[in-house]
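Below is one structure, written out as structure tokens, with a few remarks after it.
One protein chain omitted, others in place.
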Amino acid sequence: MTAVRNETEIDIGEAGEFAGPVPGAGAPHLPQQPDLVQLLTPEGERVENAEYPLEVSDEELRGFYRDMALVRRWDAEATALQRQGELGIWASLLGQEAAQLGAGRALEDGDMAFPTYREHGVAWARGVDPLHVMSLFRGVDNGGWNPVQRGFGLYTIVIGAQCLHATGYAMGVQRDGAESAVLAFLGDGATSQGEVNEAMVFAASFAAPVVFFCQNNQYAISVPLERQSKVPLYRRAAGFGFPGVRVDGNDVLAVLAVTRAALRAAREGQGPTFIEAFTYRMGAHTTSDDPTRYRLAGEVEEWKLRDPIARLKAYLSRSGLADAAFFEGVDAAADELAVRIRRGTVEMPDPPPTAMFDAVHAEQTPHLAAQRAQFEAYQAGFEGGAE
Amino acid sequence: MTAVRNETEIDIGEAGEFAGPVPGAGAPHLPQQPDLVQLLTPEGERVENAEYPLEVSDEELRGFYRDMALVRRWDAEATALQRQGELGIWASLLGQEAAQLGAGRALEDGDMAFPTYREHGVAWARGVDPLHVMSLFRGVDNGGWNPVQRGFGLYTIVIGAQCLHATGYAMGVQRDGAESAVLAFLGDGATSQGEVNEAMVFAASFAAPVVFFCQNNQYAISVPLERQSKVPLYRRAAGFGFPGVRVDGNDVLAVLAVTRAALRAAREGQGPTFIEAFTYRMGAHTTSDDPTRYRLAGEVEEWKLRDPIARLKAYLSRSGLADAAFFEGVDAAADELAVRIRRGTVEMPDPPPTAMFDAVHAEQTPHLAAQRAQFEAYQAGFEGGAE
Amino acid sequence: MSTELLDLPATRTLTIGKALNDGLRRAMEDDPKVVLMGEDIGRLGGVFRITDGLQKDFGEDRVVDTPLAEAGIVGTAVGLAMRGYRPVVEIQFDGFVFPAYNQIVTQVAKLHARSRGAVPMPIVIRIPFGGGIGAVEHHSESPEAYFAHTPGLKVVAVSNPVDAYWGIQQAIACPDPVIFLEPKRRYWDKAPVDTSATPEPLFGARIVRGGDDVTVLAYGPMVKTALQAAEVAAGEGRSLEVVDLRTLSPLDLDPVVDSVRRTGRCVVVHEAPVTLGLGAEIAARVTEACFHSLEAPVLRVGGYDVPYPPSKLEEAYLPDLDRVLDAVDRAMEF
Partner (left out) sequence: MSTELLDLPATRTLTIGKALNDGLRRAMEDDPKVVLMGEDIGRLGGVFRITDGLQKDFGEDRVVDTPLAEAGIVGTAVGLAMRGYRPVVEIQFDGFVFPAYNQIVTQVAKLHARSRGAVPMPIVIRIPFGGGIGAVEHHSESPEAYFAHTPGLKVVAVSNPVDAYWGIQQAIACPDPVIFLEPKRRYWDKAPVDTSATPEPLFGARIVRGGDDVTVLAYGPMVKTALQAAEVAAGEGRSLEVVDLRTLSPLDLDPVVDSVRRTGRCVVVHEAPVTLGLGAEIAARVTEACFHSLEAPVLRVGGYDVPYPPSKLEEAYLPDLDRVLDAVDRAMEF
């Protein structure tokens, strides 16, 4: 045996997408990528993949469109609300709707997902009220849903930390003998964090029923993928002893099929899988970010040709599965949702200041109880003084 | 493209060494391992490997034998000294002499090595006085050599931390435009640490001239390799985008050839390589450890058949490169070394207690100067009181 | 499941190490959700043998030899806790807790608050801590202040077999994360433990020796040192009241304040560096609470503000009974 230097070099050359300075930009039509699972082309044509047969009803297909359109509308409304000072910040999912809905809908009852801070589409698929997500970005709380009940963890802002939680949760599932699986979300930037790689070590070592779902949206804030990895991210997994696969992250059907297969394998005891959903962050990193400083408009334009929603719309129209009335209905529902979100957000009451003392521990300490009491007395005295 | 689950499974099956409960035990004769670079069989026969041609003079061959024998003697003496209370603890390198001398001798002037706490053989190759290593294990200091001058970092006890230092140092070499390379030592257990994986990310991202040299001695204290990885460790590298290679760690010639090639590639700007030196910890983890609690005597016996020193001795004898006088000479030199080490260790003076204050900062703070003065006054008063 | 403990007399003389082992065993028997995790804790029984025999009796799913990665251990423990388990993590030595620091500070400590109480974090992180065993670097540290400064964590330190036996069970039963500090150089100290007694609460200080002149506070390994100092002081006609703090976060300072109001003098002892060690917080609080009773400032005896030194110097570094007595003298002379 020999060092694999040459093999690796050849591999990189073959994949090719790292040739240009901008990832993916040299290959605006995804089918050029030989290692990408795709079931729906950017033009909206349904293609088959022998490894990933997918049966999906017309109703489900329309449902996906509806989900993605609604989530995009939510996202736009949230961005607007932030601009108007109603949110502290907003992390947009624009362009990643297919990755998130495909993955979210692959989950079954009893499964658990661990998001980053951008998985609004998955939250939607898990039935989390958008206002719970809004309350976090408004600064009212850190997300008001019950993670275990919802099968959807709280947003995790420290990059990568949730991958270990997901793996540990999966080890619990294993101990319970439950037929469930866990889906850990992470970004391309997160793959560089030590903790994420430790999660892969633990997942492999214990054959834990966890699937790592990496949305490679090409950037970690301003840093392009090449800084994190010179080889496609899905290949990271093999080095840890489990399979990796790259899917077209803007193709909701392919994402669904691939994620479903991986979750099924996990449930059946075959251990972890790493999924790289190849996608693109169409907007800024967050509302605080200015992407014109680090990427060219042309790149965004090229990715618009692969828009995940337009693609499904083209397919639905072309194949006669949906008509103008359907699309209008979705638009109307989206507008309604936006109104509900706007109203719910601007009317959201501030939490009582004492809230900060109340959930620190399950068993309140005398020290904190005293500090809380002092705080209340201080506040009261202050109000008294102001009278 | 499809998920690589099947490929991976087949690969694991092929390599085979993970079939039995005890790593390597099912394959006492290393040539059974298809992916192992070997230039000297356990029986002491020289074999060729087209990828790794090696020119080595007779003098160098005898030098390797001498090095390994002396280091082993040092190791035995240190273990004895610990038993007699002269050292706090000792981490034995027994069985890993070939891995360490092969790697150590592959280094050139200007290169830098970053050890763990077990690289006494590399220390030897770098010309570090064994007494500097002894002073660490005696508790006199943390190793008295000047790391940068010696081209040999201080022992690092926090598992894996040194891999990042090595990578950063290599980034400095790059910035200097120097034709040097850096060798980072780590154990099999260390591959699970997040920081080690981050080192691979950085090394790959910056194409830093660093070689990761992993001595897979099959155990992390009591934990066998399978807990860290189900696939051979050298494969980790490909997922980070650089080559990995497995070498017979008990074959000093193969280790030399493989490490030299990797260091050369690094110096030439080809970036990092990961070397897995497949070896075995013949002794306890440290003198505090009791390996009978977690491994069978039979396993150790099987590995004795692959002893790195016996193997080279057989080759030297068989090929007439060394005669009885040579071996006797080495034995005598080893005895002399042992005497020097013993005497130097037991006679080593304790450091002055104020030493603990003196090198905390390059610029001493008034606070610490005051604390030091108080300490001296306290000690003096105490001596005064005892008078 | 083993019934080893059932056949034994209620009161036995145990080392701290064995008391912890028995306590862990009993906790595992009482609650099938208790899972131990750590490096070398299974087959080897841990480098200090605190988990000796437990994997044999409870199996590999409940006593888990983990990969060598502390963040991984604590981070997966978080996930297990979310799934309803009660993970008990062993960090092999104090100096190796730092790779897990991010998980401890940003996740373990915060998840209950983050979820407004929906996600309890009943995780115990056991850490053998402190020096005095002649070890190499990173094996002798006292990181308690890092944790006590972190809201959301509870921190305790045991000093004797009785507290070890009960404390570990109470920490496991606690619905909040507990950093459980074990005085490694006292692992072999012995005392009778009545396993049928009703234990004292975990989060409370205890006066372990009455006295009138100076109140001496200590925890973990320094309690023994403080008691030795009190013994010597008594011989010199000076009466020290010794308090075993036991809980470092929350601190239980009520008995301390009562004591200092009586004695008017207070000395705090710990191995950690003095600067921002527990003594700082205690001095600040005790001074505020006892301002008009204090005859002298609260004095601190601790490690110097230097990295823990090579073992040949640790005797000079570590507080010992002479340094405690020196501080007592200074407090008396103030």
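Before moving on, here are some points about what is shown:
Residue numbering begins at 1 within each chain, and the chains themselves are lettered A, B and C in the order written.
The rule we apply is simple: a residue touches a chain if its C-beta (ideal position, glycine included) is under 8 Å from a C-beta of that chain, and two chains touch if they have at least 3 such contacts.
Note that the structure is predicted; figures quoted are calculated from it, not measured.
Interchain touches from the omitted chain, evaluated on the whole complex, reach A, B, C. Only one residue from B:L296, B:A359 or B:A373 touches the chain missing from this view: B:A359. Contact with the undisplayed chain is limited, among C:A148, C:A230, C:V269 or C:V301, to C:A148.
Touching the chain that is not shown, out of A:V47, A:A332, A:A355 or A:A380: A:A355 (per the contact rule at the top). Annotation for subunit B: contacts to the undisplayed chain at residues 141-144, 146-149, 153-154, 158, 161, 163-176, 194-195, 198-199, 201-202, 205, 355, 358-363, 365-368.
Interface with the hidden chain, as seen from subunit A, comprises residues 88-89, 117, 136-142, 157-159, 189-190, 192-195, 220-223, 227-228, 288-290, 293-294, 350-351, 353, 355-357, 360, 367-368, 371, 375, 378-379, 382. Seen from subunit C, the chain kept out of the figure touches residues 95, 98-99, 101-102, 105-106, 109-110, 113-114, 137-138, 145-146, 148-149, 151-152, 249, 272-273, 275-281, 283-284, 287-288, 291, 296-300, 304-307, 334.
The working rule: only the chains that are shown with their structure count from here on.
Centroid to centroid, with C-alpha atoms defining each point, subunit A and subunit C lie 41 Å apart.
Remark: subunit B and subunit C have CA centroids separated by 36 Å (rounded to whole angstrom). The set of subunit B residues touching two or more other chains comprises 192-195, 227-228. Contact with two or more other chains is made by residues 66-67, 69, 71-72, 99 of subunit C.
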